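Everything below concerns the one structure shown next.
Of the protein chains in this complex, all but one are displayed in their positions.
A, B and C are the chain letters, set down in written order, and residue numbers restart from 1 in every chain.
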Amino acid sequence: MGSSFGQLFRITTFGESHGGGIGVVIDGCPPRISLGESDIQGELERRRPGQSELVSPRQEPDRCEILSGVFEGQTLGTPIAILVRNQDARPEAYRELKETFRPSHADFTYEAKYGIRNWQGGGRASARETIGRVAGAAVARKVLATLFPAIELVTYVTHVHDVAAAVNSDSVRRSEVEANPVRCPDAAAAVRMKAAIEQARLEGDSLGGIIECVIRGAPAGLGEPVFDKLEADFAKAMLSLPATKGFEIGSGFAAAAMKGSEHNDPFAIREGKIRATSNRSGGVQGGISNGENIIFRVAFKPTATIARRQQTVTASGEETTLEARGRHDPCVLPRAVPMVEAMAALVLCDHGLRQRALSIS
Amino acid sequence: MGSSFGQLFRITTFGESHGGGIGVVIDGCPPRISLGESDIQGELERRRPGQSELVSPRQEPDRCEILSGVFEGQTLGTPIAILVRNQDARPEAYRELKETFRPSHADFTYEAKYGIRNWQGGGRASARETIGRVAGAAVARKVLATLFPAIELVTYVTHVHDVAAAVNSDSVRRSEVEANPVRCPDAAAAVRMKAAIEQARLEGDSLGGIIECVIRGAPAGLGEPVFDKLEADFAKAMLSLPATKGFEIGSGFAAAAMKGSEHNDPFAIREGKIRATSNRSGGVQGGISNGENIIFRVAFKPTATIARRQQTVTASGEETTLEARGRHDPCVLPRAVPMVEAMAALVLCDHGLRQRALSIS
Amino acid sequence: MGSSFGQLFRITTFGESHGGGIGVVIDGCPPRISLGESDIQGELERRRPGQSELVSPRQEPDRCEILSGVFEGQTLGTPIAILVRNQDARPEAYRELKETFRPSHADFTYEAKYGIRNWQGGGRASARETIGRVAGAAVARKVLATLFPAIELVTYVTHVHDVAAAVNSDSVRRSEVEANPVRCPDAAAAVRMKAAIEQARLEGDSLGGIIECVIRGAPAGLGEPVFDKLEADFAKAMLSLPATKGFEIGSGFAAAAMKGSEHNDPFAIREGKIRATSNRSGGVQGGISNGENIIFRVAFKPTATIARRQQTVTASGEETTLEARGRHDPCVLPRAVPMVEAMAALVLCDHGLRQRALSIS
Partner (left out) sequence: MGSSFGQLFRITTFGESHGGGIGVVIDGCPPRISLGESDIQGELERRRPGQSELVSPRQEPDRCEILSGVFEGQTLGTPIAILVRNQDARPEAYRELKETFRPSHADFTYEAKYGIRNWQGGGRASARETIGRVAGAAVARKVLATLFPAIELVTYVTHVHDVAAAVNSDSVRRSEVEANPVRCPDAAAAVRMKAAIEQARLEGDSLGGIIECVIRGAPAGLGEPVFDKLEADFAKAMLSLPATKGFEIGSGFAAAAMKGSEHNDPFAIREGKIRATSNRSGGVQGGISNGENIIFRVAFKPTATIARRQQTVTASGEETTLEARGRHDPCVLPRAVPMVEAMAALVLCDHGLRQRALSIS
């Protein structure tokens, strides 16, 4: 269970890192949205390994195939299945992992839960699983572009280890994010981040960081009271991504040290519209978007796979040590940017459709 | 929509702060669990106003009534409906709010979403809505006590504004939490927190803070891969609570500034069992519990309702000012402790049942 | 589990025949629909006992109370909870049933499933459970009247035991249905049905029958391909009602003995619109409404509770006999008419909202 996400725009993903392939079924996509494999392929390129010197050199072409739900370039309203074959599978590279639990990976917990696991490259717990999310989100983006054309998502790295970027969330553009392999729009910080990541690789180590996502142009009224608050669904979406340890919206954890008189966002009339004149709410009040920018941040831990020797145990219960030999990213942040953005798009699309269903005007 | 939570142990809540009452329907409770109104009432007492000098002086007896699903002191397996009548309703106290949007409240967003709102005391967006959650969680706790008797939840305040507590999550007990009205088990910090809250009240202001929850004794294997990871469901649960701005598990945002060699939790054999010798994972790896303590933190903003004059607008689009006159908590943290714990119990109970359903041994 | 129905317009019911009460929570009702208790009460009157000489003489006022979700006569968009208190409870009348399983009732199966049951009057398996459905459907009808004002539902008895009515589904009106206590719009047949029911009561026996529902004015396009076909959801809805044994749509079981050349509904142009010139499809093709009348029938078994002596067993496993002494209906059909219509309205409302959510024009 747990492989579906969304109420109306609902994706169901499948696939392990090794095996036939990875994919997604999207149920609830409106009909007559133009869609082709190139719409999806572009997003997949942003998440795949081998795209820059900063990430894992694995070469996975990750070509997607639309199996259903599209006819003559348009969605049919029926489920859209998308498949990406696994190709660069080298299970023998993982044979050591058959017997040894990698620290801070899911090897032990999958074994505890299921009594069986695909030990080849992480199986279902591999970040390769996110291909299904990114493909599904590529479709969500097309729906958003049709139904909510004003919505714009920009997602970027703000922190890598001890390097912090300065980014203006009101104006940052996607082209600035894509201008460097770190996906940090503060070019100077990006240089330092890149250096830090390369140093970590040399040391056989890895680095954590923070990603920020800003959504501009969302209408007021998205999100449902109580359990499906917009920020609750963003939080679930983000904490469902591999390697995430925290989520905050607007003022976030800093709110804990603030007073109400500092934190509240006053309302005023601006150009005839009701506007909040500050945005510590992060664009959401009472779980519902207020028309201001939605802004949240996600904390990522350092990659668990490191080349240094670590203490661990075998599946049969003996203490041992492990030195990772596989290909891995010393910092997941650059490749996690499209994953965060994908989950954000899925949440927005689902809530957009939900709001349409119950509007009576 | 959005008023249900959980897959197998599923609660559906209802009710506004003013109107007939607040309640919950619990579907999926196993049969033959002993349950009475006193089991629920005890938890409701912890969240209600008027329980100490630190919180709103509203006097709401909040007596619960079990309407269905229980027979001769035992659950029937059929839905359990629980109702708490609204009593201390003084809608006239809120008449000003019919016309004026309170800053950083849900007044404006509900109006934008629905074109109508119950302006009496916050309606569905009132923290009074959490009665349904707490009542549902009281039942979840009984289920957990039956099926997973080793599980123990302790939840407490660690920060109020700039006061931080020192708490040992391995050993803290609920009695220490309940020993003072702040619900902070560090008695010295609690004194300073109490003073800070009283000072904020005098200033017509409010304070934010942080709550931590530790779950001891949970078995390995709870949580589902991909979207329903245990931490994803905790994150959603917590961000669905009023006034929350952030969630982190284990190392949380601090992980962003760490290296993998510092962050990974080594495995070792301890008393014949596989154990992680540190717990930066926070008890969850790959979305599944690993048998160590589950530990997470939730950031709360300062109460939006403050006595100070604020800039805002009317529903008809004119700028105005507002000074809250109602009864309110200058700091939600003490009363939020049982709310956080309630949501944690609901997530655990649901995932406990889910794991039982699919186990084949 | 199993106490919720609907995807977007979703009801969750609760309550046993004895205990605090029976009710429903409706999540997903659009805002700003006018709604008052009288809208609901009228539908409840149609299903309650004591309304005519043909049904159980139990006197249950069944007064409904709206607990939430309505403000100043309009829906808020938040969950609507409706409660009907149990009043005419005489548990002592049922004490014999504590020990004895009534044939063809749910006593034995509840015991087998849960290991516990509320033996007072059928508990959750009592037809009194349908109060929640009827109340929820009263709200669905208001939504339909707002969003799909052309839709008209008429439901009526066509068979009681061996008496068959002749009804023209194209023209039958609700007033004709309500013109007699049998709820059969063929007045002559109704007289014979009434006599048959009275005779059965005198004999301590009970009678089965068939109810037909016609929905006029539904637009083409309702229903989802594959699993949530419109007729599939009607079938589930009807077979979820107590005492139902069968469902058929359009030609129904008679289709089994037909040839395609007899069965197919030709298309033609009528007044500029595409129309089927016959309606063996029953208004649904490929699971989706085609704009013609939707027409289906539901088979009801004779009431299981009869005054005649029957062979049965005790809960402790001994053979015994049972003669029902309680108050009961010798034929459920008259009171089942509003139940069938309620479920039909719920299905239509849910599919109506679903279709709106995904339409892009």
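Keep in mind that, in the parts below, a contact is a pair of C-beta atoms (placed from the backbone, for glycine too) under 8 Å apart; a residue touches a chain by one contact, two chains touch by 3 or more.
Keep in mind it's a predicted model, so treat the numbers as computed, not measured.
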item: Contact with the hidden chain (one of C:27, C:62 or C:129); value: C:129
item: Of A:79, A:242 or A:287, the residue in touch with the unshown chain; value: A:79
item: Residues belonging to chain B that touch the chain removed from view; value: 8, 28-33, 77-78, 146-147, 225, 353-354, 356-360
item: Residues belonging to chain A that touch the chain removed from view; value: 1-4, 8, 10, 12-16, 19-23, 25, 27-28, 31-32, 65-71, 74, 76-81, 83, 113-118, 123-124
item: Contact footprint on chain C, counting only the chain that is left out; value: 1-5, 7, 13, 101, 103-106, 108-110, 112-113, 115, 124-125, 129, 159, 161-162, 200, 205-210, 220-229, 231-240, 242, 244-253, 255-269, 272, 274, 276-277, 280-282, 284-291, 299-306, 308, 310-313, 317-319, 354-355, 358, 361
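The criterion applied here is as follows: only the chains that are shown with their structure count from here on.
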item: Chain A onto chain B, rotation angle from CA fit, given as a multiple of 5 degrees; value: 180
item: Whole-Å gap between the CA centroids of chain B and chain C; value: 39
item: Centroid spacing, where centroids are CA-atom means, of chain A and chain B in whole angstrom; value: 26
item: Distance between the centres, which are taken as Cα means, of chain C and chain A, whole angstrom; value: 46
item: Touching two or more other chains - residues of chain B; value: 1-4, 13, 113, 115, 124
